[in-house]
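Only one protein chain is missing; all other protein chains are in place.
Chain nomenclature is as follows: A, B and C, assigned in order of appearance, with residue numbering initiated at 1 for each chain independently.
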Amino acid sequence: MSAATPGVAARPAPAPAPPKPTTMAQALNQALRDAMAADRSVHVMGEDVGTLGGVFRITDGLAAEFGEDRCTDTPLAEAGILGTAVGMAMYGLRPVVEMQFDAFAYPAFEQLVSHVARMRNRTRGALPLPLTIRIPFGGGIGGVEHHSDSSEAYYLHTPGLHVVTPATVEDAYGLLRAAIASDDPVVFMEPKRLYWSKADWSAQEPAQVPPIGRAVVRRTGRSATLVTYGPSVPVCLEAAEAAKEEGWDLGVVDLRSLVPFDEETVAAAVRATGRAVVVHESSGFGGAGAEIAARITERCFHHLSAPVLRVAGFDIPYPPPMLERHHLPGVDRILDAVGRLQWEEA
Amino acid sequence: MSAATPGVAARPAPAPAPPKPTTMAQALNQALRDAMAADRSVHVMGEDVGTLGGVFRITDGLAAEFGEDRCTDTPLAEAGILGTAVGMAMYGLRPVVEMQFDAFAYPAFEQLVSHVARMRNRTRGALPLPLTIRIPFGGGIGGVEHHSDSSEAYYLHTPGLHVVTPATVEDAYGLLRAAIASDDPVVFMEPKRLYWSKADWSAQEPAQVPPIGRAVVRRTGRSATLVTYGPSVPVCLEAAEAAKEEGWDLGVVDLRSLVPFDEETVAAAVRATGRAVVVHESSGFGGAGAEIAARITERCFHHLSAPVLRVAGFDIPYPPPMLERHHLPGVDRILDAVGRLQWEEA
Amino acid sequence: MTVLDTPAWRPRTDAAPLMPDPEPFRLLGTPEAARLDPALLGELYGQLVRGRRYNRQATALTRQGRLAVYPSSTGQEACEVAAALALGAQDWLFPSYRDTLAVVARGVDPVEALTLLRGDWHTGYDPRATRVAPLSTPLSTQLPHAVGLAHAARVSGDDVVALAMVGDGGTSEGDFHEALNFAAVWHAPVVFLVQNNGFAISVPLAKQTAAPSLAHKAVGYGMPGRLVDGNDVAAVHQVLTEAVARARAGGGPTLVEAITYRVEAHTNADDATRYRTDDEVAAWQAHDPIALLERELAGRGLLDDALRQRAADEAEALAADLRTRMQEEPRLDPAELFAHVYAEPTQQLREQEAMLRAELEAEQQS
Partner (left out) sequence: MTVLDTPAWRPRTDAAPLMPDPEPFRLLGTPEAARLDPALLGELYGQLVRGRRYNRQATALTRQGRLAVYPSSTGQEACEVAAALALGAQDWLFPSYRDTLAVVARGVDPVEALTLLRGDWHTGYDPRATRVAPLSTPLSTQLPHAVGLAHAARVSGDDVVALAMVGDGGTSEGDFHEALNFAAVWHAPVVFLVQNNGFAISVPLAKQTAAPSLAHKAVGYGMPGRLVDGNDVAAVHQVLTEAVARARAGGGPTLVEAITYRVEAHTNADDATRYRTDDEVAAWQAHDPIALLERELAGRGLLDDALRQRAADEAEALAADLRTRMQEEPRLDPAELFAHVYAEPTQQLREQEAMLRAELEAEQQS
């Protein structure tokens, strides 16, 4: 059988289980397991993903269950990992690559930008690359240098890539299944400090796969709208809760997908309030927030009572563990920004 | 003598020459020559920069004049080129690295982001890296795939790097001298289709070195302001000329430096007109224009009669030569955007 | 018991069988050449003559403005042709940007093979249908692709070998290293062919490596390295055929260095006189791959007028076809720019496409 043909499910679909407390890490692991069981062409590969199950245990047990050819400990070379994954995808497999930490994806940048993003276009659609690149990203876990980068702005500016990031346990599962099922390459950014966040949840098979490219309104509000994604979603929800004390009713939009970008949902939410703050962890200058703010302004200008403001990481290299709390956008900084939305002129 | 000590000028400063028709390529070559003559610690390195003088001849004659140790043909490996340049800068030299084409700088991305941008900060200022990275960028020269990328958005989002780009013969010389003289790493983006653009000019020694980080108003206007840089500057000037027919008086700001970003000059120019269009060649989504538009809006919101619009390359991989003219922002597309600045509501 | 008896240190592969013979392998003009199949020699001859003509025609097309650029493989036809012929139909070829000729020799439509260099699109042929990867412009980046594809085929139980081509300059890139290492660790059915043509644009080999030979790099990955006279088409063909057979039989990867010479400039845009002498070029032309084979054929009485004529005719037919078809303006649809970025265009791309269509209409009306 050619690997280009998606394999038949190797085992029957599990019976729907009752929801139970599940971490995002477990949901991601389940998504990989279910995808591999459902489709023999899904291959997991990366540094330490096999025997160890990954440094965050996202691939735990997969090598034992599916064999080392399906869940492979590669040599230590990120360009080689992604480059060979490109070749595997060319042959018809669906590789799921793990980059151990965000900053360690940089050696693979050329393969990502010059090949992963372009192969379909280069070949007039003849050679799509159904590749998922999992990248744990962001800070807040006390990691030493190079372990807390947020690199999404590099990827979202690269046409040909989808860029998604979950903020909930449920989305972690659904978006990862969707990413693996996609015929386009997806950069799947995992907010590493949410790995241990929990929810009552269990996987449904056939998977509830949300389409990539849909934002979700996590909270409706009437005063102003927080637009955010990934690790900053819980922070924004917390800020919205705290804002009630100040008399503000804040909405929160979780983008989930940076590319494709769901303009309709964002624009509708912002038009409803006339004020918006974009929140993310990566450096602000040239970050995702710039695009989001510019785009909101283009679409909603006459509905805006104040400029769209941004709350982001400072324009500095990611700080050492003992100082990172000063860098990360927290509740206070978000509320300060909301306070600057020129209420007097409303 | 330790290389850390800037060398004494190896030859007397040339007598000021009368201006003569000079291409940007020649001015860049002159800047390198003068910098090498003035400071023995300046070393030029890259693929084909020695014997050949570079594929664009920017380093022409330098190996003959200063020797192969000062202008070095390296092995073909961009990460190695930048990585060894980091080590040379650690020792106190001032390497000037040539990346042959924009897309061929991607293999060096990890060295750039993880080391070049961070070494000073990492070492609390003990180890600054006085490095210049020259990258010919942009399209319009009929180059085949990978020869026309515009990668500035990746660099400007990377704290620790300066990012500059000249649009005129004079600035090409001055900014390159300034970049080499800077104690910080500078990504020097050379608009390759302006290499053959000409002006009456000649180098002055001691060099007139403009400070990095200052935008310049190339043309004042009263109707709206075009904010742009590099290869799009002449296009914007042409558009401003053509706009007169439509009755628009357009100003043009040439940023010259994306990092540091000259907010004062830009904000003043936009406030004066109340309308702005940001123009660049790279893909719009998450491009430099997003930051510029978001920032203008934050600073000038109540002076704006219309949202800041963007005219940029499409969100596609750079097209093949025969189709590139459709991708590149031209005069018509700029004027269309100006036309959409909601004049009826003014 | 010493440290070295511990579980973690075992004598690994023996290095000796991996080491290349420092004298490049040759067949033409040697006694072994007598054993070569005349039919094979005839086919190789036809392909070389055709290849040379193709290079000449493509270069002419650059002068007529019909190609944006052409990196000629004149002088290297033996490697180009042998690479294509060493593969079976089910195998994959991974060419570098200089290897249009190998692509054509493998059977891809010569016009489609030139799409990239003509500039109407990036790749003109269907890689899956032809089992030829796109010509790779970023040097050495195609090598890990070849390894991944070969590995994918192997774990799928399919009989597929990948042959990847790269230049001497390309061996300096990190991707070269990572690809060879993955191939060796995975025991992937892949053959790496380095065409050492003496230069990377203007940079001579001595500034590229200090190694005894590029083939010596093989031992550092645990695969065999072979050195071959790259202008001896019979030798290159034999070495590659053996390496492909070895890969097919589960023997793992091989690194082959073929020593050859780039007779023309780097591309039509390059001025080679800036970095090398006419004498050097002339010396290599005296060892031209076609001439070497002709001498062999002649020595064995195989170079008759019929063979010459057939080769010349086929070459002319190819060139004529190319000339004619390249005179036609390619069909161009600017809206196609948006068609293949994703399986489904995003909303933003649809808007951009609409804008471009409106512009084009306005253009036509004015």
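Going forward, contacts are C-beta pairs under 8 Å (C-beta built on N, C-alpha and C of every residue); 3 or more make two chains touch, one makes a residue touch a chain.
These numbers were taken from a predicted model, which means no experiment stands behind them.
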Chain not shown, its touching partners among those shown: A, B, C
Hidden partner chain, touching residue among C:R50, C:R118, C:R131 or C:K217: C:K217
Identified contact with the non-displayed chain, of B:G53, B:P75, B:P191 or B:P307: B:P75
Contact partner of the left-out chain, one of B:R33, B:H147 or B:H162: B:H162
Residues in chain C touching the chain absent from view: 1-4, 6-9, 11-15, 18-19, 22-24, 26, 29, 172-178, 181, 184-185, 187, 198, 204-205, 207-213, 216-223, 229, 231-232, 259, 261, 279-280, 283-284, 286-287, 292
Touching residues (missing chain, whole complex) on chain A: 47-48, 50-53, 55, 73-80, 103-104, 106-107, 142-147, 285, 314-317, 319-323, 326-327, 332-333, 336
Interface with the undisplayed chain - residues on chain B: 1-3, 43, 69, 74-75, 77, 79-80, 82-93, 95, 107, 110-111, 114-115, 118-128, 159-160, 162, 182-184, 213, 259-261, 263-264
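Here is the rule we go by: only the chains that are shown with their structure count from here on.
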Chain A and chain C, separation of their C-alpha mean positions in angstrom: 39
Interchain centroid distance [CA atoms averaged], chain A/chain B, Å: 32
Cα-centroid distance, chain B relative to chain C, in whole angstrom: 36
Set of chain C residues in contact with two or more other chains: 121-122, 138, 174-175, 336, 341, 346, 348
Chain A residues counted as touching two or more neighbouring chains: 79, 107, 110, 114, 118, 121-122, 159-160, 259, 261
